[in-house]
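Below is one structure. I have some questions about it.
Every protein chain except one is present and positioned as in the full complex.
Note that the chains take the letters A, B, C and D in the order they are written out, and that residue 1 is the start of every chain.
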Amino acid sequence: MKKYITKRLLEIIPVLFIITFVVFVLMYHAGDPVAMMLPDEASQEDRENMREALGLNDPFIVQYGNFLKDISTGNFGESIRYNTQALPLVIERLPASFELAGVAMLVAILISIPLGIWSANKRNTVTDLFITGGSVLGKAMPNFWLGIMLILILAVNVQIFPVSGRGTLVHLVLPAITLGTSIAAEMTRLVRSSMLDTLGQDYIRTASSKGVPYFKVVVSHAFRNTLIPVITITTLQLSIVVSGSIITESVFQWPGLGLLLVQAVNARDMAVVQAAVFIIAILVIVVNLITDLIYVLIDPRIKYS
Amino acid sequence: MSEAAANLEQKEKKSSSSISNLSIFVKLLLKSKTGMLGLIILLIATFVAIFADLLAPYDPVEPHLSYILTPPAWQEGGTSQFILGTDNLGRDVLSRLIFGTRVSLIVGVLSVVVAGAIGLFFGVISGYFGRWVDQVMMRIVDAFLSIPSILFIMVILTVFSPSLWMLIIVIGLTTWVNYARIIRGEVLSLKEREFVKASQTIGTSHWIIIWRNLIPNVMSTFIVISTLSVATTIILEASLSFLGLGIQPPDISWGGMLNDGRDYLATHWWMGTFPGIAITVTVLGIIFLGDWLRDVLDPRL
Amino acid sequence: MSKIVEETAKEAFGKVTDEPILEVKNLKTYFPISSGKWFNKETKYLKAVDEVSFYVNQGETLGIVGESGCGKSTTGNSIIRLVEPTAGEVWFKGENIATMKSREFKPFKKNIQMIFQDPFSSLNPRMHVFDIIAEPLRTNKMYQGKDLEQRVYELMDTVGLDPDLANRFPHQFSGGQRQRIGIARAIAVKPELIICDEPVSALDVSIQAQILNLLNRLQRDLGLTYIFIAHGIPAVKYVSDRIAVMYMGEIVEMADKDALFKATLHPYTRKLISAVPSTDPKKRTIGEEQAIADELNQGESDVVGCKFADRCPLARAHCREVRPDLRQLRSGHFVKCHYPLEQEALEENV
Amino acid sequence: GNGEEEVEAESQGEEESGEVEKDDKNLVIAQASDLVTMDPQDSLSTTGDRFFRNLNNRLFKRNPDMEIVPDLVESSENIDEETWRFKLIEGVKFHNGEDLTAEDVKFSLERVMTDDSLKEYPYFTQLKEVNVIDDYELEVVTDGPMPTIQHVLAKSGSGILPKDYVEEVGMEGFMEQPIGSGPYKFVEWKIDDKVVMERNEDYFGDEPTWDTVTIRAINEGSTRVGELLTGGVDLITDVAPNEWDRVENNEGTSLVSGESTRVMLLMNRMTEGTITADPKVREAIDLAIDQQAIVDSVLQGSGVPVRSRVPEGVHGSDPDLYDAYVHDPERAKELLEEAGYGDGFELTLTSPKGRYPMDGQVAELIAVMLGEVGIDVNLELLESGTFIEKYSNKDNEELIMIGLADGLLDASYSLVHYSIDRAAGQTDYNNEEIDQLFKEASRNLDKEERVEQFKQIQQTVAEERPHTFLYQSKVNYGVSDAIDFQPRLDENIIFDDVSVK
């Protein structure tokens, strides 16, 4: 196990390496940072000096090397928008994003698992059609559209929830629903098909042949088996969570990483973009690793060696 | 009988058997109500996209300044001239919706083609050759997987400004990993299958094995993912529009329309609601069709 | 130790073989099970095939039996290099094909063909039957155009398939018919040796007989040589001239089939034979005392002595300490046992 | 029954928002984007100024009518063309209790005069030195006649920083806990969320109105309006035309419209070899565009057609060119014919999308209008960041649409665009006469003559058309009926000018 974790951790290195490379190549082409940094009045000479000072005239490889050296010390450069180090700006936003994504995820899980199981068991009935249809609908609705609609209906017309911002628990409700819907929609479908798969397995028949009541068959025999593929795919759905967050945070002015990123992109604040991409990538990798480890708890067949 | 004639005959035989396959297909399709619905929706959308010029009552970019924000025909203040009303520049919403179908479908389909081609290549090669090839390729996939595609697209589009083709390529370049991962998994199990081993014992070259044994057998999975990806891409384009990075005018996409209309949702609902419905219905149709394909193309067939 | 084995084997083969088409010497195929790349240098191996030596004569059928996981398939796969053998020699018509570069090996490929166990997974579901059978011919550029077509139809006819069905897909056939397609593909390139890896295990009883008879007929008509791998002992007995018994990656006994059944030497062989239920309800062989389980430890363990010692009712201390060699006790009858049965009987009698 | 319930629900909503406002006297403002810095001298944005103007004091300030009036200055004296002497009000205290003295003024002005990394630095290049005479008296020396010195000293860059405090905690420390001498004290800043300020009990001027003021940042227009409608905020900026009805029709909120100095225009590239280098083409473009129609349709009246970059209210504007436009598509076609483009031609119009209200749609409309006279427009709509990159790199092709505001409220700020240096590479407008005239006006202390000079520049520009002017855009605020708010031309919000009704 320990060995497995170490192996996985070591595998992260080349992955990160590739990410830095991709990011660097993009930034390398992302226009002239000097243009953004110097005032319009600056002369050509000033620009040249600045370029030289920043090492922008070095060959690609040298620049990439310097870039690697910098980021290995956590130095992603200065935000041109905020004039401060980019990394702390990004890290500062994590709690807000975690809060939103976490709650949305939790709500999505709490909703989608029972729904998925239910609809799988009621396969080809009206209930199933309803749930499946609902989850497809949830997937088919663009995130921002849902968010704006929720604001219009639940915050402006019926003033139950605040329109935007972060603060109390009620502030969390609408953004969490918005983000949670897309996740839940996807997960319901997943749980359903995974459940159907499980229900067709021989050991379910065995359980029934023992006289186990159907409900118990589902809960104690099928459920855990259903979870395994669901977890695999859910971690791959992480990108849904991240992209969902970007949109949702923008709609609700949720001061998280997504919002920062959108604004950084708009302002061409490349240092922040870089840092954010990097942190998100690391988070994704870590979450993947953690879920892999969770497997071990759920599935005794998996032995990492 | 000459060789050509023999070939011809052989081809005929083949096509007759594939026709019988097709008829099974159609039979199964008729049985699945949602699959039918999906197909019908998609056919309509495709039809509309192809014949947009003939179907649209107006030039979609032509403003009718005296008809700005006219509500749909059935609503008070609406006129039968503009059945679904006009937008804030007095452009006919229906015509825009019709032309939007074209761009949305093109973006959806073509970026899936790009992604699919890369992903298929990557997945098959990495799964089949294994060892270090697989190691290297999978690390690249991991790297791409750990940067959510929308993020990637945002970053790329800050470097290259979004045009229709740029968007297609960029979406393709960032979403191929899903294909690669799933197809690799499929290939890993396929290459252990005995028919692949059989080809190997015959001395068939790797490339022919890939071409004749692996690719045809991952096709059904491939088609299913592709179908579903078209749906995701249409939504992705809408989300990018929301961030100002989607299809740019004068090109019309549903996402762009929805985004234009989002500020009018409370006051002039028709601007944003119709493209919203178009997206939802089309995506719904594609998902239904994809789900049906998944059931039908199951290799256990 | 391996040297001794090699010598004894060589010696033995040298005497018996009139004309072996294939000689396998000390074949080893190991699968790494824990690669200790970064931390521990030791890599553990699963010894799927461990010092296996045998030969096959032209035109005969060598049966290989043994329990699941004993390395039968791996042996077959190693010969045609579907898996690369770890060590050892495979002499086919005077050439060592085990150590050739894969380019050199290519021309030999068509001389050795394989028939697989699972008629469902051994045919590409997306290819027409015609193309499946034609594939080896095309690959080896043996026929073209009309000739190719002719040849495929001919082959279908040979294995008892209606050539009109050439444009169907495998899933439109029953298991028995699919196995015939697989056989047609294997004989298409006119191989000399065919390795049949459990060709009838997945088939229905009534169909099994059809296929076994077909294989026999083809051998007679085409002068084929078979290595027939199976765990169904009656079927192996039915088709084989000689039989090799494998246990945990090793051949423990090899003899003419009658000798093997009538004058069994290895305790494992005896156990294997007695475990087969008889088809005569009046002569039931399995008793309630058999119900006791003895666990077979799979594979990787590094037993010093005889691998069967743990399960062997006759094992002595010596068995656990020294690994026996494969030796020839009677003409053409090899056994890997310190205290073979007949001998023991002899000793006891004395 | 139903009606009653509705009333109840509504009054509940009001109670909630009422609680926040009336009892505690808290003001909540939502603007379209957040501040990016706490350094008043490193900010050029209106969004930032709305904070700094209430946190800091400057030597001068603008009253609601945009007249420059003393802020910290008790009296001022023009010693010669280049020397100004100011006497400060005594007893002004920073939020940390320390006195504001001439040393602080010197420190602040010298910082912005010398540190070229600061965004406000370019405005202060004409200041040469600051000499402290005594604790409350000082002298500012300029590098020549500087007619705009008071404008500059009323800018955010002249916000007076506490010298001792800054020296003690450093600029980083200051940014974490900025202090000034203004009516409101800094409490906290949550980036991209809100800035909270509270009343400065020791303010030297009139007693501050509000206990606390929160400036929230809400990028999404509809979300911002939503917050106003539900009483979450009292005042929002930048209400898009499409939201007006919502704000107006809602009980308890109304729309307040104000002028701004921002003029939307098309920059025409006049570089040799460009189609738009031909004056006839430029004239045709201007004639083809119906500015009034744009204002009426897309903007729903939220703008005034202009023919100059200097709108009414900015010092030096020409009333003849305000609320004026030319539109004659027939003549435009003729002109194109004359210019040899009878068969039409293609040109590129670059425009931002989402940077200014309705910008994308305006550009689309212009493209259609130009199309009607035979100009085939290749419309390039860019997301804000990409757009500004293109603009600053001077990569504009034939036409680029942009909105330019006047940070000094003085025509010299706007008209610099027609000087040869400034125009180089962008419009490439090259008129020595205008260049000369502008230089003279910039150093002219005679107010009236200076205005005339400016007018002359504007007249010429309107004819020669390096820019095709569209309209002056208005700024629309959504205001809760519970408060009184008057918009200002500089788009600033002075908290104490906002009052409870």
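Please note the rule applied: contacts are C-beta pairs under 8 Å (C-beta built on N, C-alpha and C of every residue); 3 or more make two chains touch, one makes a residue touch a chain.
Here is the rule we use: contacts and distances are computed from a predicted model.
A.B. asks: Looking at UniProt, which of "Cation:proton antiporter", "ABC transporter ATP-binding protein", "Inner-membrane translocator" or "Protocatechuate 4,5-dioxygenase beta chain" names the chain we cannot see?
C.D. replies: For the chain missing from the view, the UniProt record says "ABC transporter ATP-binding protein".
A.B. asks: Write down which of A:I5, A:I153 or A:I298 is the residue touching the left-out chain.
C.D. replies: Counting the whole complex, the residue in contact with the absent chain is A:I298.
A.B. asks: Where the complex has a chain not shown, which of C:K237, C:H266, C:R323 or C:K336 is the residue touching it?
C.D. replies: Checking the options C:K237, C:H266, C:R323 or C:K336, the one contacting the hidden chain is C:K237.
A.B. asks: For chain A, enumerate the residues touching the unshown chain of the complex.
C.D. replies: Its contact residues with the unshown chain are 123, 201-203, 205-214, 220-221, 224-225, 298-301.
A.B. asks: By the contact criterion defined above, which parts of chain C meet the unshown chain? Give residue numbers in ascending order.
C.D. replies: Touching the missing chain: residues 67-68, 174-177, 204-210, 212-213, 231-235, 237-238, 261, 271-282, 284-293, 295-296, 298.
Here is the rule we go by: only the chains that are shown with their structure count from here on.
A.B. asks: Determine the chain that sits nearest the middle of the structure, using the mean of its CA atoms as its centre.
C.D. replies: Minimum centroid-to-centroid distance belongs to A.
A.B. asks: Mind naming the chain pair that shares the most C-beta pairs in contact?
C.D. replies: So the chains sharing the most C-beta contacts are A-B.
A.B. asks: As a quick test, compute the distance in whole Å between the mean CA positions of chain A and chain B.
C.D. replies: 23
A.B. asks: Distance-wise, how many Å sit between the C-alpha centres of chain B and chain C, to the nearest whole number?
C.D. replies: 49
A.B. asks: Per the centroid of Cα atoms for each chain, what is the distance between chain A and chain C, given in Å?
C.D. replies: One centre to the other, that is 52 Å.
A.B. asks: Could you list which residues of chain A touch at least two other chains?
C.D. replies: Residues 31, 148, 152, 156, 250, 265-266, 268.
A.B. asks: Residue numbers in chain C touching 2 or more other chains?
C.D. replies: Where chain C is concerned, no single residue meets two or more other chains.
A.B. asks: Which part of chain B faces chain C closely enough to touch in the complex?
C.D. replies: 1, 3, 6, 10, 13-14, 16-17, 193-195, 197-205, 208, 212-213, 216-217, 219, 299, 301
A.B. asks: Would you mind writing out the residues of chain C in touch with chain B in their complex?
C.D. replies: Residues in contact with chain B: 77, 80, 82, 106, 109-110, 112-114, 116-118, 121-128, 130-131, 135-136, 139-140, 145-146, 149, 166-169, 171, 182, 185, 189.
A.B. asks: Write out the stretch or stretches of chain D touching chain A in their complex.
C.D. replies: Listed in rising order, the residues of chain D that touch chain A are 9, 12-13, 33, 36-37, 39, 42, 116, 121-122, 190-194, 216-220, 222-223, 226-227, 229-230, 232, 383-385, 388-389, 392-393.
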